[in-house]
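Below are the structure tokens for one structure; questions will follow.
In this view, the complex is presented without one of its protein chains, the others remaining in place.
Right, chain A next:
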Amino acid sequence: MINLLLFPVLIPFLFAAVLLLFPKKVKAQRIVTMIGLLFALASSFALLYKVKVDGVQALTLGSWAPPFGITMVSDMFSAMLVTSSLLIALFVVWYSFNSIGEEREKAFYYPAILFMLTGVNGAFTTGDIFNMFVFFEVLLMSSYVLIVLGGEKIQLKESIKYIIVNIVSSSLFVITVGYLYSVVGTLNMADISVKLAEIGPSGIVTVIAVLFLIVFGIKGGIFPLFFWLPGSYAAPPIPVLALFGALLTKVGVYAIMRTYTLFFTTDVGYTHTLLMILSILTIVVGCIGALAYFDVKQIIIYNIVIAVGVILFGASVMNESGMMGSVFYLIHDILIKGALFLLIGIVIKITGTSDLRKMGGLMKRYPMLGWVYLIVAFGLAGIPPLSGFIGKLLIVQGGFEGELLWQSIFILASSLLVLLSAIRIFIYAFWGEEKGEFLISKKKYRHLLAPAITLASITVLYGVGAEYLVPFMADATNVLLDPSIYVDAVFEGVK
């Protein structure tokens, strides 16, 4: 099955196309979406197994020999990301059944999600830098639809800013690809890697590296380019927010990690130091934001920014522990942010507000929600044996090995602030006197809680079973640290 790596990209696309035909039949939409996601998830697990057994999978479309055709590459890193993004989408869709409202469901909500998954999985899988731009546009276009769907005043205001920021950054992406093309004369990522290594350190390559950092930094939300993120993400309803928060910034982070390990390894002293400094600043700003707000959405959104900083710090030190920590933490963050947003969504549904000062006393009537939230919050901060621990441990270990003493200590200290920001929600919302009316029926509460609890248990399993994941993570790390594995897989049978 040489085409296996295309299935997680194509299955959502086909099902989305079918869904466009009968937008008003809500039941059918739900069922078909679920079937599509389950098929895609099954294919991604098959891909995971295949990559584990046979190594990096590569396919150049249309029987062109690489580097001339468009290549799709699936190494362990991208296969794991594809799997976790489909997993998150499955739970978000399940949660949407009782949360998003029929009006949005009739307005192409599910096709937009599936098209977005096509873009996300494509961006994770592609081995061609211009094709990555195209997949970015696919996912952005669907995200425009999702962010504006419903047409509330706040959504319209924020989506305009979101779209303009993304149009400008997409133009910058094309410009950067143009510069890169003029230097190396190829668009195939494996080929670019080889050619850039031949050129060696030079000024123009460093400029391109920094431009790529700006482009992907805008998508990923690193300092100082995250300015659009808190406002835009808070506008759409919770399931969309969960999907955006868990997936979209991670695509930017993935692209930075991919380009900074595959392409720009010749002038590490400049580019990776810049990445390291920016990631630390990102954490600082994220922590300030997470502690400053009383709005639950904003608190968790700023926690996305913090996580982006932590992941990129691990990637910037470029040693085995740091990189493995980053991979661990990236997957952890996709799962845990999904779970957190779903739980927060239930809190907002119950109290009818996202302002912490207006809520309280949920513990007495909704104990299950409280305890699950507490476990997920501990997982977010990285308390052993929950899922955030192992990633952060490895990142900090990598930092110490790379002789970045103060930065590593700072990452540890930031965990405490993350814990504080998450526990603040727990204290305000779950403790204290009951405030206001609770606006949700028992049945709906149970329906909303089911996907959130299942996802939360997966994050717990991810932490407890970390030992079994180490071989997978090691495979992913090896490819990231040794580009020749990636290059050889693409050019297999050609050179």
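Structure notes:
Keep in mind that, in the parts below, a contact is a pair of C-beta atoms (placed from the backbone, for glycine too) under 8 Å apart; a residue touches a chain by one contact, two chains touch by 3 or more; residues count from 1.
FYI, contacts and distances are computed from a predicted model.
Hidden chain, UniProt protein name from the list "ABC transporter substrate-binding protein", "Ion-translocating oxidoreductase complex subunit B", "CidA/LrgA family protein" or "Na(+)/H(+) antiporter subunit C": "Na(+)/H(+) antiporter subunit C". Across the entire complex, the residue among A:K52, A:K106 or A:K157 in touch with the chain not shown is A:K157.
Of the candidate positions A:Y144, A:Y270, A:W371 or A:F438, contact with the hidden chain is made by A:Y144. Among the residues A:S182, A:S202, A:T273 or A:S457, only A:S182 touches the chain that is left out of the figure.
Within the full complex, the residue among A:A46, A:A234 or A:I440 touching the omitted chain is A:A234.
Touching the omitted chain from chain A are residues 130, 133-134, 137, 141, 144, 148, 151, 153-154, 156-157, 159-161, 163-164, 167-168, 170-171, 174-175, 177-179, 181-182, 187, 231, 234.
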